[in-house]
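Step one of this worksheet: look at the structure below.
As you look at this complex, bear in mind that one protein chain is not there, while each of the others sits in place.
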Amino acid sequence: MEPVNLSEFEDAARAKLAREAYDYYAGGANDEVTLRRNREAYGEIALHYPVLRDVSSRDASTTVLGEKISFPVMVAPTAFHRMACAEGERAAARAAGRAGTIMVVSTLSTTTIEDIGEVATGPLWFQLYVYKDRGATTDLIRRAEAAGCRALVLTVDAQVWGRREADVRNNFKLPDGLTVANLAEHAKEMFPGGIPGSGLAAYVAQMLDPALSWRDLAWLRQQTKLPILLKGIVRADDAKLAVEHGADGIIVSNHGGRQLDTAPATIEVLPRVAEAIAGKIPVLVDGGVRRGTDVIKALARGAQAALIGRPILWGLAADGENGAFRVLELLKAEFDLAMALCGARTVGEIDRRLVVV
Amino acid sequence: MEPVNLSEFEDAARAKLAREAYDYYAGGANDEVTLRRNREAYGEIALHYPVLRDVSSRDASTTVLGEKISFPVMVAPTAFHRMACAEGERAAARAAGRAGTIMVVSTLSTTTIEDIGEVATGPLWFQLYVYKDRGATTDLIRRAEAAGCRALVLTVDAQVWGRREADVRNNFKLPDGLTVANLAEHAKEMFPGGIPGSGLAAYVAQMLDPALSWRDLAWLRQQTKLPILLKGIVRADDAKLAVEHGADGIIVSNHGGRQLDTAPATIEVLPRVAEAIAGKIPVLVDGGVRRGTDVIKALARGAQAALIGRPILWGLAADGENGAFRVLELLKAEFDLAMALCGARTVGEIDRRLVVV
Amino acid sequence: MEPVNLSEFEDAARAKLAREAYDYYAGGANDEVTLRRNREAYGEIALHYPVLRDVSSRDASTTVLGEKISFPVMVAPTAFHRMACAEGERAAARAAGRAGTIMVVSTLSTTTIEDIGEVATGPLWFQLYVYKDRGATTDLIRRAEAAGCRALVLTVDAQVWGRREADVRNNFKLPDGLTVANLAEHAKEMFPGGIPGSGLAAYVAQMLDPALSWRDLAWLRQQTKLPILLKGIVRADDAKLAVEHGADGIIVSNHGGRQLDTAPATIEVLPRVAEAIAGKIPVLVDGGVRRGTDVIKALARGAQAALIGRPILWGLAADGENGAFRVLELLKAEFDLAMALCGARTVGEIDRRLVVV
Partner (left out) sequence: MEPVNLSEFEDAARAKLAREAYDYYAGGANDEVTLRRNREAYGEIALHYPVLRDVSSRDASTTVLGEKISFPVMVAPTAFHRMACAEGERAAARAAGRAGTIMVVSTLSTTTIEDIGEVATGPLWFQLYVYKDRGATTDLIRRAEAAGCRALVLTVDAQVWGRREADVRNNFKLPDGLTVANLAEHAKEMFPGGIPGSGLAAYVAQMLDPALSWRDLAWLRQQTKLPILLKGIVRADDAKLAVEHGADGIIVSNHGGRQLDTAPATIEVLPRVAEAIAGKIPVLVDGGVRRGTDVIKALARGAQAALIGRPILWGLAADGENGAFRVLELLKAEFDLAMALCGARTVGEIDRRLVVV
């Protein structure tokens, strides 16, 4: 039966995916406290809606870093889409384009950024992990630029890899035939056989740079003219540092609960982070967004847009490009309805009084 | 076995109703957070009862907009009573009259307002949806007046329709033989066949006016001399606007959790709304009222009366008019007992100190 | 197997008692919110124990209204002990005496106060319901005095009867052969046959005086020289009224959650009630006491002693007098251990800092 909400897309995906793939997508770090908390925190926020506003004509669109999107939801970077469906990241990119929003392509895609760029009909951003090998890193940036990516999203909460215990139990590695396509020349080192535990964690430990620090932002700025967003910030002091170091935006994120378990829910810390940013640069948020009302809350608490990660994977697994598109359309319809029920005709009319009367 | 409380009436109704009908009556929007919260919030409020007051003689009656009722509970407007029992709204109206209280008839009744008015033995109010077709709307008002309705209850939280997922899954439409009787001439357009999802939602999207706004209150005031109450207010600023725009009363309501999910529980927002109204017009409340003690709490927090919706449907489904009457009598007996145990001889003696010592 | 705590005594009792009797003893009003809350509230209070105090010699005894008891726990008044075991109230009185504490005999005993007084080895108090028939009431007082009762406990929260739904479902009435022994001459009217619902509730409605008020305390004072305690107070203002009207003590009680459902937990309101009393008269508390640590908390929050009701019934049902005695001894041992672990050598050393550091 056609899923009626994003949660049912997860059900459909679980039924189709290999256990290892589902676990990799769905899991969080350690006891998954943050994974659950991301979601629960939205349910605890009440929407104090106003009434009797003419909502006959509504416009859900917004603009992020100069890019107009059809509603304030973007596709968060997630790894390994080809585990979900054969077309993988290409299907996701097409779905995002059809839905009129931005897709953030992951460094850890199973399709090269060039192949994704070729089929994309909407704007792409590129999520960047900084490799110990800075040459490999700049090479990635060059290729992302060439493929048409319009912004870099630097992940700042993953110099080391969170411990997702399901992956450890499953000795998680990429299925045969799939590679970290952007770095396929490194493929053999990536998932060394014969070691127990998560092969991905081993890869990260070997390749990514745990020394990445605020100082490196200056270096990164020199490598590209693209706007740079920092993804993974949960503290107000770090938000201020981001502005000071010239970031063009931040994403309040705890990596979907996959890195530091018991990190706070993103919607909980969003207001104080947004207050610290004080409108100087855009604030985005991810983690636990599953409902149109969640997007309203994210905006009412200071975000310019929200990103969804796992639901896109559930859409891909359920029905490829079309599934991912339906996930986005479903959420857009929910958001439009929630706007109307909150008396908002435009995204700009979603204000703080909805969540704090 | 004879139900001993309203919850057992729901059990009895569930056993008798078609799945689609039960789901339509019982369901709420999306994750049903507000539906549950409406109920739970009552359980979290403690009643700090005084003792040693002479409660040998008690009077549970009260007056709402000049209408004396036997206890401060009214019948909330709910749609489609004939799905519950053959006599439908006529049975409900007779039950309300026997119980000595007001029934608010829904625009979406399965019996015409004339047929209801004919059998009613107690006062009727008329719940109004404003149609895009203002002629149809004024026609409804005329007919309600002619049928003897003594007040209009304008629903202000439903210019667009909440998404009740069970109805979407069930492709909910009215059973054969039933119509939105007050607008039967529109019957064919109402539930167009062959479209997936909730037929009712499609009907609303087609017929009701999403442009309804505070400005329209002036228009509505010109159409009738009846008092006008606004149903669906949860914010203090909207309560003040209601007074400013000349409303004769408000009903603090979130549409039984059926419109905007994660709206606050009505009993939670009631005190600040009542404070904003400051006694200028009556404040009523619905949502989650299932116990005599709930009615005490609603009054102690600022309401003049409470309305019950679903329990009447459970009564109708369980045993027609008699079932609905027994629901009201049971609640009245619970309320009378709770008054006595709270040391209140009259409704006026139910004061704020019961809930805030 | 020998129960190791009071909860296991309830398990043992449930296995032996007729369903109607267990339900009558165990049940609370309506949704049993208060019944559960009484218990849960104790678990939420943390004991901040001090260490390194010489606890080699401890004295758990205390004095209530001049009566020395072996530990600050008394037997609360409960009805109908002969449903639990053949010896009924006589067994309970013997158990209380052996345990060195006071038993409060209920008006609604299944044994006459004379028969109980005859076998009692410890002090008795008499719980009084005021009947519409004041002659019957004074007669009860006379007989209680003559039987040696040393205080009257006037129940002030039961002029009307709480609705315990299990009793309604069970059409609860006394088993054949048992009567409200103190008023056996009224036996026939008490439980009129052939009416549905709780026979006890019908009895109360017929016999007890719903007009009982603060004014009646002066009348009651004239009837007896015994100290008078008021049982059922949960508010600070009522506590002050009790002092003003000359009460000799109060019992903070919500009738074990059997009267007004959603009344606050007694341990929650105890501090503000005790503060209002300001040491002028003794404050006792009942409701939810099942552990030695609960008794510590009751004392730390301002009570002079706690009373247990249902656990005595579980003891009687499990093993008659011996069972009730073991319940008291078990709780005494727990209390003594908790005192030691809290660094208290005497009841007087249990202070407020244990619960509010």
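Chains: A, B and C, in written order; residue numbering restarts at 1 for each.
Heads up, the rule we're going with is that a contact is a pair of C-beta atoms (placed from the backbone, for glycine too) under 8 Å apart; a residue touches a chain by one contact, two chains touch by 3 or more.
These figures come from a predicted structure and were not determined experimentally.
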item: Missing chain: touched chains present in the view; value: A, C
item: Touching the absent chain when the full complex is considered, from C:53, C:142, C:280 or C:352; value: C:53
item: Selected from A:263, A:299, A:331 or A:344 as touching the chain missing from the view; value: A:263
item: Which residue of A:31, A:44, A:118 or A:351 touches the chain not shown here; value: A:31
item: From A:23, A:157, A:294 or A:334, residue that would touch the chain that is not displayed; value: A:157
item: Residues belonging to chain A that touch the chain removed from view; value: 30-31, 33, 37, 156-157, 159-160, 162-163, 165, 168-169, 196, 209-217, 230, 232-238, 241, 259-265, 268-269, 272
item: Residues of chain C in contact with the chain not shown; value: 1-2, 4-5, 42-43, 45-56, 291, 293, 297, 334, 337-338, 340-342, 353, 357
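Definition applied: only the chains that are shown with their structure count from here on.
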item: Most distant chain from chain C, judged by the mean position of its C-alpha atoms; value: A
item: Averaged-CA centre spacing for the pair chain B and chain A, given as whole angstrom; value: 42
item: Centre-of-Cα separation between chain C and chain A, whole angstrom; value: 60
item: Junction residues of chain C - those touching two or more other chains; value: none
